[in-house]
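In this view, the complex is presented without one of its protein chains, the others remaining in place.
Chain nomenclature is as follows: A and B, assigned in order of appearance, with residue numbering initiated at 1 for each chain independently.
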Amino acid sequence: MKRVNLYFFLPLFIVMTITGGLAFAGGSKEAPKAEPKVESKPGPSIPAQPTTQPQPQTQPEIQSYRGRTLSVSTWGFNMDLINKNLTKPFEEKYGVKIVYETGNNADRLTKLKARKGNPNVDVVHFAGNYIYLAMKEGLIEPYDPAKISNLKDLYDWAKDPAGNRYGIGYAISTYAVAYRTDKVNPPITSWADLARPDLKGYVTLPDISTTFGPATVVLIAKAFGGSEDNVEPAWQNLPTIAKNLVTVYRRSSELITLVQQGEVWVAPYTSFSWGNLLETKVPLKSIVPKEGTVGSQSMVALVKGTKNADLAHLYMDFILSHEVQKAQALDLVDSPTNKTVQVPPEIAEKLAYGPEKLGNIIFLDEAKLAQVQEAWVKRWQQIMAK
Amino acid sequence: MELSRRRTLPLLLLPGTLCVGGFFVLPLAFILRESFLGEGGRMTLSLYVQYIQDPKFYRVFLRTLKFGLLVTLLSALISYPASYAIARTERGKKSILMSIVILPLMTSPVARTYAWIVILGRFGLINQTARALGVIQEPLRLLYTEGAVVVGLLQLFLPLMVLNLVSAMENIPPEIEEAAQSLGAPRWVSFLKIIVPLSADGLVMGSVLVFTGSITAYVTPAILGGTKVLTLATLLQQETVVFMNWGNATVISVVMTGMALLLYLLLRKTRPKIS
Partner (left out) sequence: MKESRFLLFSLVFLYVFLIGPFFLIFLTSFGSESIMTFPPKGFSLRWFAKVFTVRMFLDSFWISLWIGILSTLTALILGVPVAYALVRHSFPAKGVVEVVFSSPAVVPGIVIGFALLRFFILMGNFPLVTGLFLGHTVILLPYTVRVVSAALRNFDPSVEEAAVSLGASPFRAFFLVVLPNIRAGVIAAFILAFITSFNNVPISLLLTGPGIATLPIQMLIYMEYYFDPTIAALSTLLILLTILIVQGAEKALGISQYV
């Protein structure tokens, strides 16, 4: 047996110490991110609306939050910006630590189901139809409007979209189609174009489990003569479109890479990823197909059985506040549902924002979609598996 | 002395046994029992019968076995000459060579697999080189293919084969070969006739380890195969996290555990001295 020569470990210990030290330093003084670029030129402000802080909390109440942890289940997209605009300000204000569980709608719904009755998350972010599914499974509970002081500033359609106060719309997103202007000719005008033979191998669709998955089926049905109530044409034509697909994407981050790497020329996308798509510097044009623009709200809801209902309400209120909504809008993370938020025109055109755009959005009957969800998922997977 | 030894034996074994029993055997036994549990608490094989007929499971199962065999075969072919070369180098150099061989085993599996994304990706080494040389116009899809998974598994498990072959070959005295060569046998003949049979034990050990490792690996198929090239391990993850189908997940668990344990026990039986 060789004798241990401890000197051999000296460099190792040094490296570990340095790594540890750096980690500590990094943790304590997380480099202050650049301020939102456009903050300096505010849009026309509304003088009348008092949009400042909610009522100052009484001291003992704040004390009771300090040191606690709130778990939030959300998508993992744009986490660094969300961290800057939402997480850190919330943590600093209340002394509460936020931990996240990330994943797409379907995966997170599964996790909630597995934990039913003994949840390990307090607040959940879902797309509209998943709020209904979660409701049906008894996984979420109604919020208390008295504890959400910012509710009054929301558009009416955002206050209680699912009914019975099960969720609040904190962001609105629209579903549009973008295409490569240098590759696609003639331009895309309808969802039916996705079946065009000249686009073979360069089309993508969001998976059925994503926010606009069911809407995709409805829109394709419309393009081929169907409607929201008659989606049979979609099932008939999806196999043709499926042959054109390079892949199906499950996360917006996937779509962005596909576009950036030139694998996709025609991309149905969700408005909150437009900023990231523009950053790819690929020549893209966004159009409103003749089937129209479908919109959906991102909602927050209280998880049934949470032991941190008070913190959860604080968080839900905070995410609706003027400050957070504006910061998220300026960074193109989310389009606001707080009507006091004003953004400059060059931002507004990239968001689902303003009376003209909001007025033309088609809202599908998400309660009904939730009912057929399971059957649609099965049919979709059968088609895509081929 | 003997008496006190007998008294200390339970003390030595008890804490460890409780830990393995409580936190390993017990949960696994629970899974096994659940896999046979039908409606109303009766014992039944219905979960197995149902799932094994599912073409998805069937395909994934066969693919996993294929990966295992392919990786074992390739790693044996690559390792044999290289291990021989290592075994015949002098001590000092051998130590350096060996410490490099075990590096992939010690490296974070995510880091190790990420390297293959750099190589096989759309804008990775292979595609960029081939495009620069004018071999291809459009980048090829190399990631999320069966080939990508096999290559990744090969890098991961080659070291196990090399380690076993080297330690088997070290025990073959070089004099035997020298004798054969002095009798006029070419070196490749003496390699095939002497080295290969005498290192068969190492080959068997290495093969079983590589095969078991390949059919149970998770990270490599997850990153390089994605949801397109599923193996049993990634299918188990999918059934659990995405579909929450406990029944199917328990069946996969039992199948995987059964194969791994069976191979291990066979190895013990045939070669009771596992060094």
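The definition used in the following text is that a contact is a pair of C-beta atoms (placed from the backbone, for glycine too) under 8 Å apart; a residue touches a chain by one contact, two chains touch by 3 or more.
Small disclaimer: the values here were computed from a predicted structure and weren't measured.
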Quiz item: Just one of B:L62, B:L103, B:I136 or B:A179 touches the chain that is missing; which is it?
Solution: B:L103
Exercise. Kindly state which of the options B:L12, B:L73, B:I176 or B:V196 is in contact with the chain not pictured.
Key: B:L12
Self-check item: Absent-chain interface as seen on subunit A, which is shown
Solution: 1-6, 8-9, 11-12, 15-16, 19, 22-23, 25-27, 30-31, 69, 71-73, 76-77, 79-80, 83, 97, 99-102, 114-115, 118, 120-121, 251, 253, 257, 260-261
Self-check item: Contacts of subunit B with the absent chain, listed as residue ranges
Solution: 1, 4-5, 8-9, 11-13, 15-17, 19-20, 23-28, 30-31, 34, 78-79, 81-82, 84-86, 95, 98-112, 114-119, 121, 123-125, 128, 154-155, 158-159, 162-163, 186-188, 191, 212, 216, 218-219, 222-223, 233, 236-237, 240-241, 246, 249, 253, 256-257, 260-261, 264-265, 268
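Definition applied: only the chains that are shown with their structure count from here on.
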Quiz prompt | subunit B residues within the subunit A interface of the complex | solution = 122-123, 241-244
Quiz item: Can you list the residues on subunit A that touch subunit B in the complex?
Solution: 106-107, 110-111, 113-114, 261, 263
